[in-house]
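Removed from the display is one protein chain of the complex; every other protein chain stays in position.
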Amino acid sequence: MELLLAITIGILYASGIYMMLRRSLVKMIIGLILLGNGVNLLIFLLGRLTKGSTPIIPDGLDTFAEAYADPVPQALILTAIVISFGLQAFAIVLIKRVYKVVGTDDLDELSYNEDDETI
Amino acid sequence: MTQLILLPILFQACLAVLLLFFYTKTKTQKVLSIAGSSVNLVIASLLFYTVWVNGSMSVQAGNWSAPFGITFVADTLAVTMVLLTAIVGFAVSVFSAFTIARDRLRFGYFSILHFLLMGLAGSFLTGDIFNLYVWFEIILISSFVLLTIGSEKKQLEGAVKYFALNMLASIMFLTALGILYGLTGTLNMADLSGKVAALENRGLVNVCALFFFIGFGIKAALFPLYAWLPDSYHAPPTAVTAIFSGLLTKVAVYALIRVFSVVFVVDEFFSQLFIILAVITIFSGGIGALVQTNIRKFFSYLIICHIGYMIIGLGLFNEIALAGMVFYLIHDVVIKTNLFLISGVIVKIKGTSDMRKLGDIYNDYPKLALLFALSLFSLIGIPPLSGFWPKVSLILGGMEADNYLTVGFILFGSFITLVVVAKLWAQVFWKSSANLEEHEDFSYFNKLRKRRKVAILFPVVFLTLVTLYIGFGAESVNTLATRIAGELINVQPYIDTVMGK
């Protein structure tokens, strides 16, 4: 299972970075989404894949009665997912607006005109 | 008493939410924002004073004891940064109230500004490295909105670059966090300190540290990862650029300082890496500034140039160099914000930020020119103004480490700053300006009412006074910087504060 996940993470990172290196804005965002998913899986994998009960110490004991699953990685991943949800939504609105204003999807054609300055 | 630590964060949060209720009433928003920023200044000063007298404090949000809960720590470095945030936040709040057009304010400008300030205060005060990531994302999202609000063409173009590289930086940061958690099983910085030191697998620790360095390096605009900064900072309204330049790159520098003092150690390799990259950063930032014609891009390259000084201090990692670094950080936050506010006033006077067309400011406004000159001289570091003292400490630190090449580059950086500022002075203040065509819908400075003129200049004067205090009160600021440097070298008190011993 670890090996499978490790390979998946590798593929996600590689394809994410490849997509980010393309010139299209849409592909850049797809690349960022893939990278984000890769990171989430990385945290999941590095938080150890164990089967176990909830990490609650029963009454009257000092240590865990049985093997427990670490609750922190899922909290981290959930937070990361929520944040990337917001950022991706923003990114989609941003490229849509860029496409409307600039009229291109090509990063190379994004060049600015220095003459019209506003405060 | 320890609840006071959370107050700068919670106050900004409440203020931002309150401003959301007045979404359409821009007048009320202005009043609330300025009043709130003043109160925040008082809160930050109170926190600073408490920590200065009583030493570091910590509080566990949610009352889960460290290292399981989320810790907030107020040590001297953190509260100094919070105080600077409050000062800069106040100046920018006043400046935006009087310069930003109403059709931008209608989209919740002030609310987002205060969310940004909340994120900054949070990232300075947190003691948990994942929590630091969350605060960074809050800063990032708020800065995206501030950058694109108004959606002009050049703003959107700048925002795409800013977005892509900062997202990449966040992903690097998160990857590093994942590896770190896998290695140690904890995310509390104080707890990490001992656990990382005890790890056998040094190779993986160094890889993890490098991921942190790349992530923060992009955000701090270090060579070779700075390209996004000059491309995006010239686009939004000046008030926005002012707070970005003052605090956003510095929060990444703060994170680097924190991570490389508490969690990782600056060993031979990292010391070399920091110094080499910092030196190239100084060099390329300075050279970049030489060829700029847009005044705001010009200042953007100077931001990059001066980030190098702080990273040199971190690379040398002896007490005097660290004190110089902290002093430089304090000086830089105030001066960079002020420079952008000044560029805003210049644009307000002339209607353009193109240096080829500007000129005559000294002729038309001699008193203003003098005011601006004070900041520019502080930037170069002419004694006894504020830029001078930290450079002295950094040079002494370099000599102590027998690293004369670094000393040479620090001097070279000051020299190049002098050259570019002289060029700026000649072009913008002395040269007689070309005949500019007047924009139709632009409120020029000389056509404003007197009260408004004073209001626009007030933040500049305020920040200049702070700069002058840093320069002339260098004794007290240096005491502060030395105390922080001591805390950075000996982190045991920090760990004890968090762990409640």
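For clarity, chains are labelled A and B in written order, and residue numbers in each chain start from 1.
Assume a contact is a pair of C-beta atoms (placed from the backbone, for glycine too) under 8 Å apart; a residue touches a chain by one contact, two chains touch by 3 or more.
FYI, contacts and distances are computed from a predicted model.
*Asks:* Out of "Na+/H+ antiporter subunit B", "Sugar ABC transporter substrate-binding protein", "Xylose transport system permease protein XylH" or "Anti-anti-sigma factor", flag the one the UniProt entry gives for the chain missing from this complex.
*Replies:* "Na+/H+ antiporter subunit B"
*Asks:* Give me the visible chains that the unshown chain touches, in label order.
*Replies:* Counted over the whole complex, the chain not pictured touches A, B.
*Asks:* With the full complex in mind, choose from B:Gln3, B:Ser432 or B:Asn446 the residue touching the hidden chain.
*Replies:* B:Gln3
*Asks:* Which of B:Val39, B:Ala61, B:Leu210 or B:Ala227 touches the chain that is not shown?
*Replies:* Selected residue, touching the omitted chain: B:Ala61.
*Asks:* Which parts of chain A face the unshown chain closely enough to count as touching?
*Replies:* 78, 82, 86, 89, 92-93, 96
*Asks:* Applying the definition given at the start, please give the residues of chain B touching the unseen chain.
*Replies:* Residues of chain B in contact with the hidden chain: 2-3, 6, 10, 13-14, 17, 20-21, 23, 59-63.
Just so it is clear, only the chains that are shown with their structure count from here on.
*Asks:* Express in whole angstrom the distance between the two chain centres, defined as the mean CA positions of chain A and chain B.
*Replies:* Distance between chain centres: 26 Å.
*Asks:* Taking the complex as given, what residues does chain B use to touch chain A?
*Replies:* For this pair, the touching residues of chain B are 99, 130, 134, 137, 140-141, 144-145, 148, 151-154, 156-161, 163-164, 167-168, 171, 174-175, 177-179, 181-182, 185, 187, 231, 235, 237-238, 293-294, 344, 347-348, 351-354, 442.
*Asks:* Which of the residues in chain A end up touching chain B in this complex?
*Replies:* Against chain B, the touching part of chain A is residues 20, 25, 28, 32, 35-36, 39, 42-43, 45-48, 70, 72-73, 76, 79-80, 83, 86-87, 90-91, 94-95, 97-98, 101-102, 107, 110-119.
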